[in-house]
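Every protein chain of the complex appears in place save one, which is left out.
The first chain written gets the first letter, and so on, giving A, B and C; residue counts start at 1 in each chain.
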């Protein structure tokens, strides 16, 4: 792959310097295993400060594990989890949540721009209430969504109202939570526990780590004995410090937020560039670090021939995702190439 | 904790330089996610060369996951897994194998020096054959064992004979496999597939990585669709290269073997030192990188007060584990302190 | 509930005399437990004769268990099962298949008259082939379907072709299999293994038993150690003879077929009667023992006030199901009441 010529995923990006620096620092001497080390304590404390909450904090290896284990802690096997039809838990975790919960069904709803609405949730809760159908127990929201859009604080609070009405818990898949915080004019607390979120999976990997996600239980009761769950599920790192110390790097000097702000800015520049090209339309409002464009198939092929990496989304649109390692010149080159290819058709 | 003054676990050691170097190299540019990168290909190929086998290779995050998922691939929920009563899967994985397999029971056997014998295995297989008891399907062996001892090639082959007789598969927990290879006068192939092992979990973490274990299926049929199993269980790293590239570092120039040989040598020196102290006895033959000594409780307390870290094993013995980062002067200081404390009683 | 005035479900009907007679015979003296009795042997043998196949036969307690356990035997947790959106496994088993398989996802397809088509199956298999999505492994067909329609032999064979092409197994939910055999001009063998079905769940409960379903593995390899699976899942009856002996009653003198033929004939008469009432239309072709009519809500209310029991189907239609215990005069009374209520609107 040509150097840095990818907008495929923030998963393709590497480790940001601040995380790498902390990894080296954690490697200077031996330390206790299984999270009984000072780095893990520091990372958890910094997360609590960042979220202004005395929440319970756990670190696991990846996003599928974070989502699956936290959902399993929020319901029983005979309960169901309400999600959007585009949610990662439904489309890209290979049945991970069903596996970790030993059978909880995902109830798949719809809604514009990749977002559930209070109405769509209510409809899913009320259409069946008999014991032949799994009982809804959790709503999971992705912030920012799979298509890069955002739940506003008002939208979150409206969903919390429905949740309260029906006794549901709210889980947030924060694979790109940092990008959401950067994009919304809000604090981490305001778009999580202050808006009714019970549990957040906060991704470090997409933000600049090698590996590692944080699970934050604002509703501490749901975290009961959760460390045993992590251990049993193969999600307790023996050399935990190499996950938690890099998190310290992200959380120092707002690195996580700067990384996300930068990625969002790259995406905004890409949006602007694309808007200047005749014949193209964005599929979804560009609100965070992803841009979805209705590029014709032959245009996508031509771009790939020029060395660009990106995903083709369900339905055929091109998905461009920016990361902490994207650069503005790179965005400009991409825009130029798209423009050329479009004009040469 | 004082610098390097620990013999608690090879999990307390850091990342060895060769692994760190490859992590930095993998971080030089973006790369495809989920193992579709050149580092993962290289690491798998080097493992296949090392084992002289066209085996299937998968990377997961930790040892509990490696053991649990590979055992789940080797049996069904209503089957059982024969293990030694000291095996990590029984004593220290919090029901991980039972969870991943959805209920497979561990049948716990005994045997001297932490090793199962063909007789103990046969007895477990034959004592119950009715459907009210889970049907034995897998034998799991730990090499080197939890008490640092080794299965010889002859012992492995004798167990393979029993396995063949009863239609059982053989799993090897190689949390300290490198130490076993270094200690036995044998190649990796000779103490695995050539001796009848179907699947090996080969630990990188204890050998000098930050995170990451390799699962090698010498019996390729057992690996059918295993990549989906890893994905579902939250064990597919998105930025896989940061697990696999460090493996390349371990596998280059026999680093893994040198790390293990060094750890074994430190343990041998520790053994020699302890043998020179009146009143102490080793609990098990010292064969790899761990030394178990019947240190009285007050002696252990006194050593800890001097800043030494080590575990107290079931039954009260002191366990000292050496790693790639242990040093001979450190061993000598430990021996001296043990001697002083013993003499001062 | 007024005597026999129900068309709610064949689950509301009682035990047919022939089954009850065999239950009494099995109760004449003590017998070995867990299926080691002559009745269980006899029932299994009669099933093998009926199906002209040396298939493996197991008895479990109910339909959810039969479907869930047989599907679990046909795939792994990271595989998926293709079913119609109206299939009982999807709509009415509360996540039973996901639970028994420890997470297998159901891929929900569509098709007219409650039936999957080769095209719909192929589309589900091919739309995703990456490891982030569970790999399709099984197709499940309901015969007769949830809306009382039938797969013809030709349709089954066409689906088998797709299954062969993609390496899929075929499971048949035979909750009303007897009604299908009675309705199609075919033998049990012709619409199962001769048409490519690997495993059949054959319901006895809906056909006249108190409790008990038979699982027939025509593909005997899939039945490996299945008795242990039943035991572990709480589906091995200790006094098995009280499930199997009544099956002997069903299978003697074609009682099962006569029961089904009678139920189908009642439904046909109901269909005829409804066709004679102005303003009503059947929602699906009436092919077995169920009639779905687009009765307006007020008409349904009025009928219930007159003491009739029936279900309202998804979308609002009335569902009338006939059983071995339905009677033609009862059908005539129902038709008369529907007619009166319709005319009185």
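We take it that a contact is a pair of C-beta atoms (placed from the backbone, for glycine too) under 8 Å apart; a residue touches a chain by one contact, two chains touch by 3 or more.
Treat the numbers as computed from the prediction; the structure is a model and nothing was measured.
**Student:** Pick out which of B:102, B:205, B:232 or B:264 touches the chain that's been left out of the picture.
**Tutor:** B:102
**Student:** Who touches the missing chain here, C:68, C:143, C:179 or C:192?
**Tutor:** Missing-chain contact among the listed residues: C:68.
**Student:** Would you mind spotting which of C:15, C:75, C:216 or C:295 touches the chain that isn't drawn?
**Tutor:** Among C:15, C:75, C:216 or C:295, only C:15 touches the chain that is not shown.
**Student:** Suppose we count only contacts with the excluded chain; which residues of subunit C make the list?
**Tutor:** 1, 3-4, 6, 8-9, 11-15, 20, 23-24, 26-34, 60-66, 68-69, 93-96, 99-100, 102, 205-206, 210-211, 228, 231-239, 242-243, 309, 325
**Student:** Where does subunit A touch the missing chain, residue by residue?
**Tutor:** Contacting residues on subunit A, toward the hidden partner: 34, 76-79, 102-103, 131-132, 134-135, 225, 227-229, 231-232, 236.
**Student:** Residue-wise, where is subunit B in contact with the chain that is not depicted?
**Tutor:** Where subunit B meets the chain not shown: residues 77-78, 80, 91-96, 98-100, 102-105, 131-134.
Here is the rule we go by: only the chains that are shown with their structure count from here on.
**Student:** Centre-to-centre on C-alpha atoms, which chain is most distant from subunit B?
**Tutor:** It is C whose centre lies farthest from that of subunit B.
**Student:** List the centre-to-centre spacing of subunit A and subunit C in whole Å, with centres computed as mean CA coordinates.
**Tutor:** Whole-Å distance between the two chain centres: 42.
**Student:** At what distance in angstrom does the C-alpha mean of subunit B lie from that of subunit A?
**Tutor:** 34
**Student:** If a residue has to touch 2 or more other chains to count, which residues of subunit A qualify?
**Tutor:** 93-96, 99-100, 102
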